[in-house]
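Input: one structure, supplied below.
With one protein chain removed, the remaining protein chains of the complex are shown where they sit.
Every chain is named by a letter (A, B and C) in the order it is written, and numbering of its residues begins at 1.
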Amino acid sequence: MTTPTFAPATEPGCEPFIALVTAPIDLAQLVQRVSHASVGAIATFLGTVREFNDGRAVTGIDYEAYEPMAHREMDAIAGEAAERFPGVRVNVVHRLGTLAVGEVSVAIACAHARRAPAADAMRMVIEELKVRVPIWKREHYADGEFTWVDPSGNPR
Amino acid sequence: MTTPTFAPATEPGCEPFIALVTAPIDLAQLVQRVSHASVGAIATFLGTVREFNDGRAVTGIDYEAYEPMAHREMDAIAGEAAERFPGVRVNVVHRLGTLAVGEVSVAIACAHARRAPAADAMRMVIEELKVRVPIWKREHYADGEFTWVDPSGNPR
Amino acid sequence: MMTIPVLVFASYADAFGARTVQVPVSAPCTVADLVSAMRVLPGGDRLPTKPLVALNQAYAKMSASVQAGDEVALIPPVAGG
Partner (left out) sequence: MMTIPVLVFASYADAFGARTVQVPVSAPCTVADLVSAMRVLPGGDRLPTKPLVALNQAYAKMSASVQAGDEVALIPPVAGG
């Protein structure tokens, strides 16, 4: 006779899943990947292209990355989150290429047995991503102009 | 000749969408409902049924609510979030009935032009929900026992 | 005397063996009076010292007065999410 075995709720998080993609991001896939019977809370973050930035009508954004380093930094951030919030399961997917208003540029999912570490890890990952990961965006405006965004002047 | 009109990025949030449901919750629907061209960030929270709570193997959870009051309190919380984070768009859906391990019991989506208010509103909504909304859960354990959870002893 | 129907849920419903408890009280009556009257009913000994009470679907103080026709509910420790 076999008894069902349960992984303890404190089991270490899965290996973080990190990706840079050009196709639209499916949040459900990230949620699926961080889900686990030991998980009680999943916090997610989506960054989307806004129609207005700094008062200018935006028609689209080109995202460009130093891909291998961006992947490394995202991986490092996920590792730091796992160190600070033991057991957290982290997924980060960033999109590259040209995005229209309303499209998702970045998706983060953090799962944990409890809600505070799930939410705090999610917040940590997006904040660190914004300051460290070598990704750039060029905004296109309704008047035909475009410019690389310098977040020191244009925080989102 | 017509010029395209853009809603200002500071436009008020939509009316909050609040629901108590018995069918599985579809996060994509919540994300869809809070999405808007003025939105730059969407923070979501999912509560899921864990296989272990307080060291006991859980096989399922029954959720019960004082439905009209639960709806009112969730609505009040969304209203308070909108007051504290002007422009935030809030969706809250709580499931009732019997849930298996891994199923989603509550889903929250908060959207805003910027990430801090989106994430802070999400956090505020789940914290307030946990202390005010008249919903109860009865955990069923692998050993056949079951009990109404008193969060003063079993915080998640 | 009047009889106030009180909605009970979860562990309180188990304690009283019902979803609604008919509570005899004398008018005028406060929330505190109502809770006291419930304590002496079968199962009422399982109520905590200060149970939460909702009056017309909003949390009420112990000093709030209860009128015939009010929707009254006893709220066990909540555990949503």
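One rule holds in what follows: a residue touches a chain if its C-beta (ideal position, glycine included) is under 8 Å from a C-beta of that chain, and two chains touch if they have at least 3 such contacts.
Just so it is clear, the model here is predicted, and its values are computed rather than measured.
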{"item": "Displayed chains contacting the withheld chain", "value": "A"}
{"item": "Contact with the hidden chain (one of A:Arg56, A:Arg114 or A:Lys130)", "value": "A:Lys130"}
{"item": "Touch criterion as defined above, residue of A:Ile18, A:Ala70 or A:Met124 at the omitted chain", "value": "A:Ala70"}
{"item": "Interface residues of chain A (partner: the chain not displayed)", "value": "47, 63-66, 68-70, 72, 94, 105-106, 126, 129-138, 148-152, 154, 156"}
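Criterion: only the chains that are shown with their structure count from here on.
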{"item": "Gap in Å, rounded to a whole number, between the CA centres of chain B and chain A", "value": "20"}
{"item": "Whole-Å separation of chain centres (CA-atom averages), chain A against chain C", "value": "47"}
{"item": "Residue numbers of chain B (touch at least two other chains)", "value": "47, 126, 156"}
{"item": "Shared interface positions of chain C, touching two or more other chains", "value": "81"}
